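Have a look at this one before I ask anything.
Removed from the display is one protein chain of the complex; every other protein chain stays in position.
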Amino acid sequence: MRPVFLVTPALVYLVVLCFIPDVIMLALSVFEYRDGVIYPGFTFEHYVGFLTDSFYLNILLRTLYLAFGVGVLTVLIGYPVAYFLVRGRSRFKGLVLMLVLMPLLASVVVRTFGWLVLLEPQGLVNQLLDVVGLGPVTLIRNYTGVFIGLVHVYLPYSILSIMASLSTVHPSLELAAQNLGAGRVAAFRRVTLPLTLPGMVTGFALTFALVLSAYATPRILGGRTVHTTATQIYDQMLFLLNWPLAGAIAVIVLVISLVVLWVTSRVQGKLVIA
Amino acid sequence: MTVAAEHRRIRVAGYVSPTRAWLERSLLTILYRVALGLILTFIAAPIVVVFIASVNETQYLRFPPAGFSTRWWEAALTERWMGPTWLSLRLAAVTAVMSSILGTLAALGIYRGSFRGRDALLAALLSPLILPQIVTGAAMLQFFALIGLRDVLGFPALLLGHIVITLPYAIRTVMVSLHGLDRRLEWAAQDLGANPVQTFVRVTLPLIKNGVFAGAVFAFIVSFNDVPISLFLGRPGNIPIPIAILGHVESRFDPAVAAVAVVTIAIVLALIAIAERFARVSEFIYQQER
Partner (left out) sequence: MEQPSATDVAVVGVTKRFGDVTAVHKVSLDVAHGEFLTLLGPSGCGKTTTLNIIAGFLRPDDGQILLGGQRVDHLPPYRRDTAMVFQQYALFPHMTVAENIAFGLQMRKAPKAEIVTRVQRALEIVRLPGLGDRRPSQLSGGQQQRVALARAIVVEPTVLLLDEPLSNLDLKLRENLRLEIKRVQRELGITAIYVTHDQGEALVMSDRIAVMNQGVVEQLGPPTEIYEEPRTAFVAEFIGTSNFLRGRLDGVEEETANIVLADGVQLRARRRPDGPTDGEVLVMVRPEHLALGGGNGTDGRANELRALVKEVVYLGSYIRFVAELATGDTVTVEEMNLPGAVRAGIGESVTLRVAPEHCLLLARPER
């Protein structure tokens, strides 16, 4: 009846401009590709190629490794901030919240550029390391820089996930544990931490999936030497014009992200989306 | 009771001196605060340095800063940078309006509907949030190319693509507002003689205004800052500002970019400040988590 009618414009829009293109991409990824020309066909050679060629496989594994590391670190350093924002009684809370949300208002490009300023061979971080006597360290055009940048970019997502989880745990639970003789650390470790595990898992899963398709940060801080699945999709699409291979990589990234988010959603009984 | 008599009481860990208790406490607190301070510095640092770098005398930012200069701003406020900024601004504005219209209608339909497959439909409408955006961008480029619409690349394609990824935000914020809307208010309006259109304009819309506004603001910000879609759908001389910056910093280090970055941040902040005057937009940041 009428309600369905209201949904129609948005649905048709997405079908035409999102779902059909996705299906086309899926189809292209099994087409044949010879000398820069795409031929209709049905072959898994692009998938097989990507997953067996050591150059590409290496990119995939390194990206997964990167995603895992960034996911873990954002949760670890996001937790204290989330805890402060939910439980803290400081009058700086509002300010800290603004600080945490602020990066979400700036483009990834802008934030990553900030890291470029900091991490450059002659940048502030190296200057600081110099003073401490740790000498100049190469922090850009390699995975280290990309890693630092990505942690910064996705930290807010983890913080928000953990905050959401933390705010469902009543503070009295921790007090009850203390009242039963647990120290503050034990009360936190035995009560609050397990109860906020869902938030941490969500934060990790979101970050993991987002890193797989992160383009700007690897490109800016990694230069042309660091390759990730996302930069590969772009390069195959626009420099090498190998659309079938680009499609295959995209499908692989899509599948991995969906599986991670789906498993997390199932475990938690709710939808996990960015 | 006899059982109780045999039962040995287990006591809590026991007595520690006040000094030790105080030390334990302070140590914990200090550790926590130091960690917090370091993390917050980490969060703030790259944005702060962008501001400083934009007015720093020398090309490379060193400590202490070399001196004040407006030369990067002079470079930034030229057609080379303001062209893409203006394009992004228009793009984000149109995206926000279109997404809000499509999204508000869709959210109303889903919320009101009692048809089968409603949950699946909602999931489909929100799916652009789950699909990796770089995949969406690449797929759209292939799509436009294959159906022979390479000509739309540039503003039209960017607009079409940005609506795809911002639509879910609009739908979700409006859904949140609708959850908070008492159905009986619309009943009351109809009972008093308002037809469906009058009910929507006079009662429903004013009451979900915050959600619609918030959705539009989110859509604007997402569009204005977007990389993965814009990466594929622009064309030379017709690219949005994040892609312009990306292309530039890939090849060289130029503090003019810092000034441009400050301009983009200022635009977003100004937008939020303006929007906040019309509706409580900020409260939706939390409600997004659901």
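All chains are identified by letter, namely A and B, in their written order; residue positions are counted from 1 within each chain.
By our rule, a residue touches a chain if its C-beta (ideal position, glycine included) is under 8 Å from a C-beta of that chain, and two chains touch if they have at least 3 such contacts.
None of these values were measured; they are calculated from a predicted model.
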{"item": "Neighbouring displayed chains - absent chain, whole complex", "value": "B"}
{"item": "Contact residue for the chain not shown (choose from B:S26, B:T41 or B:Q198)", "value": "B:Q198"}
{"item": "Touching the absent chain when the full complex is considered, from B:G37, B:G117 or B:P206", "value": "B:P206"}
{"item": "Residue, one of B:V16, B:A66, B:I147 or B:A188, that touches the chain absent here", "value": "B:A188"}
{"item": "Residues from chain B at the interface with the omitted partner, ascending", "value": "182, 184-185, 187-196, 198-199, 202-203, 206-207"}
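As a working rule, only the chains that are shown with their structure count from here on.
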{"item": "Distance between the centres, which are taken as Cα means, of chain B and chain A, whole angstrom", "value": "15"}
{"item": "Residue ranges of chain B touching chain A (in the complex, touch as defined)", "value": "12-13, 25, 28, 32, 35-36, 39-40, 42-50, 53, 60-63, 102-103, 105-106, 108-115, 121, 123-136, 138-143, 146, 160-161, 163-164, 167-168, 171, 221, 224-228, 231-232, 241-242, 245-246, 249-250, 253, 257-258, 261, 264-265, 268-269, 272, 285-286, 289-290"}
{"item": "Chain A residues touching chain B - in the complex, by the definition given at the top", "value": "1-11, 13-14, 17-22, 24-25, 28, 77, 80-81, 84, 96, 99-118, 120, 122-124, 127-128, 152, 155, 160-161, 163-164, 181, 183-185, 209, 212-213, 215-216, 219-220, 223, 230, 233-234, 237-238, 243, 246-247, 250-251, 253-254, 257-258, 261, 270-271, 273-274"}
